[in-house]
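Here the complex is missing one protein chain, while the rest keep their positions.
Per-chain residue numbering starts at 1, and chain names A, B, C, D, E, F and G are given in the order in which the chains are listed.
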């Protein structure tokens, strides 16, 4: 009884409440998941370790685990497919976890996702090579650590809105993602808005809301 | 010849390059404006003082000035009207300049705008009273200084994407907008993304891109 | 002999000195506890691990341990019951430890405590549902991490003083509780004062002093 | 029509809405004041310059100005007198404005106030000399800049709750009040809670709520 | 007699001591300049206002002033021309002062300078258009404010060393140049080193040393 | 051969070079110690773990270890006794390691040391009780974490110079000692100077230099 | 009557209370000065503008003003001369005000002072040239802005205690003196302790206490 699950929101937003597993015990996550599952909701758990998953799996056979994305998912109702494509554009190999958190979340929320990985701006031709495909997306999620320049360069090349995700990848004057965060907030490109450091989930949720504007 | 104006972008994004007037001399702003004007572009200048406007007005008779929004505008081509509504929701009277920068920018970019001002969360009934109207908007811009809680409370009540704008309104441990900025980046509501402190223009530009998704 | 225990304070404030266990060895905690115990004081140890407790338990049979609250307690004298109620209002499941530290401390100091957990502002109806009960409290302790908006929203709905406790729950631009701390210090609601990040104990102690004003 | 005044709050909390004048034009302040005045509310404006006052005075003859406190006040209804005393304890001459903001606010909210000024801890005998008088207060407001040690020393000497107000007085590594703010948040004394840097008003409002607990 | 001028350095480095005028009185700058001038040194004053220049001009007829660069110069000995070209690449119109400080300093130190202004990365084609010319430079100085992405993108396109200069151009989460500084220090491109915020002079001095390596 | 030991300094300052063990391997520490030992110097190693000590002990039989102080010492020459007393005043039990590092260092450098522990300012009578003894010291080292008020209160009560040592003891808005550091730098008491967070060694070294002024 | 002057301190420390003029009105400074003057104390006012001085001068004919040091002084009792010399060592011309504040304060407190100005470490021979004279001082005050390296280099060359004063001289990543402050706190030289940014007065006061150790 320690967690009041917000069933209003599912109706209001078309998506279930989401469990942020980090900092919860496997036992706590299992109980929340069970409660939502019995209610017939889709269950989505982010930042979950294998231990979280194992506890849930024990109780709910059909639970799935996306390892790189660190996501637990249990399907109970089918979400209708959104029309537009969400593009997930990531700067480096080290940003993989955050990128997968974004991509998998977006897919589970019913969107078609295209991944464009390892197209960091220090070799801008890699981004330009992919431009035609990238321009077909309705919304873009741009993920980068270190100097966080990717959303700015992207913003000058496309005309869709960009959700920028700074990552904590780097060291020293990176200050755990501060450098990328500040760079993205100060982007001189138009159409860029920013979510928390490493928040792939939040970016995907927002992108999905945007991708579904106009649905009734 | 000191500024290379980016005419590609107008074609790419459907909107003209924008002049950030702050830190430029009135003379510099006038020259850039004139160059764009002769090219037949719409000219939009943000963060412009009266001095900037006067310099531009001297050279271009049809220039307009939105005082509270601190915006110069010269219409040269008509932008077609977007379908959805952009709601501009602001917490306090002191956030007025930023709110107007957002609202006027969104209007000039061809959107219908509804203003919901002075609905700060310390009196949450003020927000709830407006909820029906707010829920009719496709995209929301939520503007707040100090503790920056507005986008979070709003995010729990609506299902449209929210662009959050922290303002530098406050003093002391506000640290020129840092408190609101961090609060918004850490919002536990879903669907919130953030732009720079006081960046009403950027929020409106992004909101307009979102509002026009699906246009061809 | 390494710690001078402050027996004046017990007389002055009606409550014993408190042992902050974190950073002390189990052996040190045991010795301080024993010394206080022999003096006939109630012994309260905060931030204690199980190891601390075990060392104390070995020496003092009647010692109790509150696991979620991380508190050791040994009752030696009975404190008279205060009249008003202290309400402990917490935003999320992850704030549980801090909330329990506050609630248990307040109880041990002789107060009646009501717990209102998982009523975070991203689903403001959860808070509003509890309002009648919350309004019956004399003093409120409001606990939240991430964007720390709970005390502000609460402050607009009640007329009792609120002690706000920011927690370090979150990640990225949360900066270990800084986001919630700054948000609470900048609250635009009246009647909110703030204690250190994760300081459930300090909030409860202050709330108890307030709850006992006017006792003689 | 730009500001929705929160009349609920007066009923709820027994005190009127308060105007934060800083950052508003004299014209805006006058309009809000007039609106509240016509409603029969007491009008309290903080951080007001002489210019703000003059604009209000022009429209409302009976407006008063407390220069050191930077407060505008217009009495419309009488508040009943609270029983306990609020003590305002300030460390240095330079903290005078903040101390007066606290003291005058507390008085206008119907409290008896005692001022203890220039009792900074670098000469602790000054504080100890006043101790008997200070101990007669129900609630204390402790105001200090620089190293902000006053509330801690006070907290060891009294048994009433203390609202600590860090001030921006100082230079260099004071970082505009950060040193005093952090010191107060980390106070090793019990019973201390903290408000924003220079927030004399907020401290007084909270102190007044505490001083009135148990009133019906 | 208050300033010991470092004549060793001229011999050691081939360039004179430099006067940092900001924070000095015009009188102080004049005296230092006169002393150096009488010694037969070239005199270079940076961050000089018109007032500084006028004081110097009064005493030394042949003094020159570069207004945009805010530089005073008095030629006494001719420096031999360096072979390579120094390219000064700047992101925006607002970075002009810093860019000119760099360009003029480099010229006065005997280098051929090419200016590439307003080639910010939010319109990356502007940079790519200039690439052939940029690649002919031996050393590059890359100047940018806001998100500071220019040196990174440049670093992926050229093979000469890049001295990056963050500027304080921007607002809000720019924190007076911090965003660009951190971005540049965290550049994922190779061959980029960084000088202080707005330090056009320092970048040019370093670039000149590099450009003259191998001279005897 | 990787460390050039500074034998000049021993002659110059009357004390040997000191090994900062933290971050060095036991093997590195042993080699440096051996080299100094063979030279006939006294060897002092700070921040040494037991592992460091064991490595040194293996090679140099007469090495001593002060566990709470985390100091290795090998006596080779006798230092003459200084006249004055150094007082080490510490606020809480948790500051013990830093206090011992200071006290032991001062003793090894030939000073008479008096320890005054657990006299934190939240119970100022504890400090006042010890005042007569404290006033007999020539130099004081004042050690405190959290709000770091001890040196300020002490500075108002004594007339000897005070070396203040902030400690990292605390949590939350303590930010690893920042709160105490800033408080001490902003002390409104005269005669206080500050060393790095947790730097008991540095405080003792400085205190010893002061205590020996006038020796020939 | 707003300021309780601390006459105890004069007796205790041998020096009068000091007025920090900055942030006080000329009228307030005059009143405090008069009160002290009538008591027969020496009056020392720091950070005083000409306006402060003029107000004091009007009331007390014999008041003196040290312009570069920004100090007001009124002699009422003669302090006996200390034996040792205090050396004031400053890095650059721009540090002059802070250096003079230190030097004049030390002189007024009865010490012999030697000034060593413009001996910054970027031309280390300037410092080495003065070494013989510097080594004759009992205590050193080392003043530097920007990278703040002077006390470290000095600390390796002398055997007297060094009080380091960081100055706010610089720009950009200097962050108003933070760079020099952190550098000095992290000095790898022994015998260095630090006071607040720009606190020439505090350094001199401490140096004077040290210089008088052993006096009876």
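One rule holds for everything that comes next: a residue touches a chain if its C-beta (ideal position, glycine included) is under 8 Å from a C-beta of that chain, and two chains touch if they have at least 3 such contacts.
Not measured: the values here are computed from a predicted model.
Taking every chain of the complex into account, the omitted one touches A, E, F, G. The residue from G:149, G:165, G:195 or G:209 that touches the chain not shown here is G:149.
For the chain left out of this panel, the touching residue among E:139, E:154 or E:180 is E:139. Think of the hidden chain as still there; on chain A it touches residues 93-94, 96, 117-119, 122-123, 125-126, 169, 171-174.
Touching residues on chain G toward the chain that is not drawn are 91-92, 120-124, 146-149, 152-153, 155-157, 170, 172-175, 178-180, 182-190. Annotation for chain E: contacts to the undisplayed chain at residues 6, 9, 12-15, 18, 83-84, 138-139, 156-161, 163, 181, 185-186, 190-197, 202-203, 205-206, 209-211, 213-214.
Here is the rule we go by: only the chains that are shown with their structure count from here on.
Separation between the centroids of chain A and chain C, computed from CA atoms only, is 35 Å.
Between chain E and chain F, the centres computed from C-alpha atoms are 45 Å apart. Residue positions 9, 181, 196-197 of chain G each touch two or more of the other chains.
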